[in-house]
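Have a look at this one before I ask anything.
Excluded from the complex is one protein chain; the other protein chains are retained at their positions.
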Amino acid sequence: MTSTEATEPLSRARRRPVEPLLPEGEARASANVCQAAGCLSMQSDLVFEALRERVVAAGLGDVAVRRVGCLGLCAAGPLVEVPERGRLFDHVHADDQAAMDALVATLAGGEPGGRETSKEPFFSHQVKVVLERCGRVDPERVEDYLATGGYQALTQAVATMSPEEVITEVARSGLRGRGGAGYPTGLKWATVAKATSAEGKYVVCNADEGDPGAFMDRSVLESCPQQVLEGMAIAGYAVGAHNAYVYVRAEYPLAVKRLNSAIRQAEREGLLGSRVAGTDFEFHVEVRIGAGAFVCGEETALLASIQGERGTPRPRPPYPASRGLWGRPTLINNVETFANVPAIVQRGGDWYSSIGSAKSKGTKVFALAGAVVNTGLIEVPMGLTLRQIVFDIGGGLAGGKNFKAVQTGGPSGGCLPEALLDMPIDYESLAQAGSHMGSGGMIVMDEATCMVDVAKFFMDFCREESCGKCVPCRAGTVQVHRLLEKITRGRGTREDLALLEDLAGMMRSMSLCGLGQGAPNPVFSTLRYFRDEYLAHVDDHVCPAGACEMDGGDR
Amino acid sequence: MTNPAKARVATIWLDGCSGCHMSLLDMDERLLELAQRAEIVYGCLVDAKEFPDNVDVTLVEGAVSSEEDLRKARVVRARTRVLVSLGDCAVTANVPGMRNPFGPGPVLERAYLENATLNAQVPTGAVPALLPEVLPVHAYVPVDVFVPGCPPSADLIFSVVMDLVEGRQPAVEGVARFG
Partner (left out) sequence: MSDEVRTLVIDGRDVAGASGQSILSVARENDIEIPTLCHLEGLSPVGSCRLCMVEVEGTSRLVASCVTAVEEGMRVTTRSSRLLAYRRRVVELLFTERNHVCSVCVADNHCELQELARSLGATHFELAPLHPVAEVDATHERFVLDHNRCVLCGRCVRACDEIEGAHTWDIRGRGTTARLVADLGVPWGESTTCTSCGKCVQVCPTGALYEKGRSVAEAKRRRPYVPFLVARGQA
């Protein structure tokens, strides 16, 4: 097989018109209208329609109006970007004539309106690998993906590289699992590649994103599903798997729709299916939809759920790499991990490992939420400090309030205080500080937040989401929550505080899976950095932040 | 009256069935042995009306179900050196605690309205008000020794009381059992 044969489907795709609804010719300027769930919920679909009508009415022949994925600054949606002029328009509504006028003027080459993205740290401090095409391509058109170099990595891998070479490149990149645990991706791939199975192997993409405040995976799937599929196909080629599943939570209907459409389109282009890129490599992807259980993000529970069983975790070992789906070797990675792969294969592991810090390579996508000015989706190089994220990219705290803490790592993560703002964001630093990277949720809290109440919120979440299989998590989360409830009502005692710590320690050591083992982390981290607040509740029956309603009582 | 060489021991009966007191009496002739080391200064087996001060050991039978139980528990705790929760009701709330999933309302209705053959009415005065939940003694006051069992055996009660009056740590763990 020659490389011309292998790239044939790509050239076929490139011959297609870029946007059939628009006039012919190179677009002088384009309006990218965000159609990810955030903006869509504010009717950005109507913005797209209205803007297109205005562009046609204005007779702008060489202007494109595109539906694209997430533009990042979710708090200020609906968003429209005019990348050629470096402008972003926020809060654009279909019936807002002034905004439409400004957009048309900008597209027509007149006085540019909107925000100048190059001057805003929110945009200028980011480095985009995973989100490279988010906000640039139409998530429902494989042609857009192909036109931006998509599937070149897969084609290159299957045509010119051996599976071992692919794994070597991924290992060299230093990429670690972006689902939270940070296991070296290359090592995991090599383990699955070495496992032998007469009945085949599987690749599984974990898209059961469930941490409160986290929407990285949803945004990636809604904005550029092809990039994830390409990463999965490369993984399949590397480990010798021909079948794959994407496990998406049912709460992400738009992601499911775009993913299904992306699979069909990629199959049509010959980039997935029985002869990938014209080679003998076969790779079939199916979507499986979760039924609303957070615990199904745990890999063994996820696999059970795909198999049609009750989604509960099982003890490891054996790990999925040796015994996964239906007992066969299974590679399971998270959405963001797969989305990193095409760029690594195409530009090389060395390029990737040049980004980031010593032990944490590359970039990390965060869903920046909470009390900052700029909430939204960001991608930054590993090693950036929390301060840079919160104050530069995030624009500081909203309403002029003071910073109190930032929570990373979801319900099994921790709350970090002001004193740690200059800590670099990498796997080791976060773990040392009592939190962890997690999947990328980052919630900023201001002075009005009570840290005991925050710990209670996350414990409530874990209590609701515990599967009930193992005793420490099932009953422990309920008991810890009750103690926190008692403390936040000003009825807790020093004995309750001691009991809380004791029980939390037992849950961490005794629970079956990461949910129960990690559930006490918000309690531990708030005790570690904000013990004074606990003591104020217990000793003085006062909530220093003024968030908890005290009802006292003599018990 | 009081003998300084003897330990001052009391018993009290909250919400229980008196079975623990029966078990106490089941130690039979060993009561004589006990009587040489201890003086029973209060309890349903003696005539004292007011719970005395300076009690060395008090055995509490029963859970805390009513405001009166709670008042007694606090008085007893304040006047006792070593407080012993005797039996499952005092230790876990046991049978009295079986009303907890439903609350006191349905219990009173069942007892005083549904099952009444005459003058069906829930009493409001003269009897102590029920607390919303039946709880073990240590939910309200610190308890020093726990002796589970329904009832704890006479042997166990004897050994616990003898250990305490002789200043030893009683051996309960691994011996006593719920139920």
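As written, the chain order gives the labels A and B, with residue 1 at the start of each chain.
As a convention for this text, contacts are C-beta pairs under 8 Å (C-beta built on N, C-alpha and C of every residue); 3 or more make two chains touch, one makes a residue touch a chain.
Predicted model, so just to flag it, every value in this text is computed and none were measured.
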(request) Could you tell which one of B:Val64, B:Leu83, B:Val141 or B:Val172 touches the chain left off the display? (result) B:Val172
(message) One chain isn't shown here. Among A:Lys257, A:Lys401 or A:Arg482, which residue touches it?
(response) A:Arg482
(request) Just name the one of B:Ser23, B:Ser65 or B:Ser85 that touches the chain not displayed here. (result) B:Ser85
(request) Touching the absent chain in the whole complex: find that residue among A:Ala250, A:Ala358, A:Ala448 or A:Val471. (result) A:Val471
(message) Take the complete complex as the reference. Which residues in subunit A touch the chain that isn't displayed?
(response) 293, 295, 310, 314-315, 463-472, 474-479, 482, 499, 502-503, 506, 509-512
(message) Touching the absent chain: which residues on subunit B qualify?
(response) 85, 88, 91-95, 97-98, 100-102, 133, 135-136, 138-139, 143, 146-148, 150, 172-179
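What we mean here is this: only the chains that are shown with their structure count from here on.
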(request) Between subunit A and subunit B, tell me the centre distance in angstrom, where each centre is the average of that chain's C-alpha atoms. (result) 58
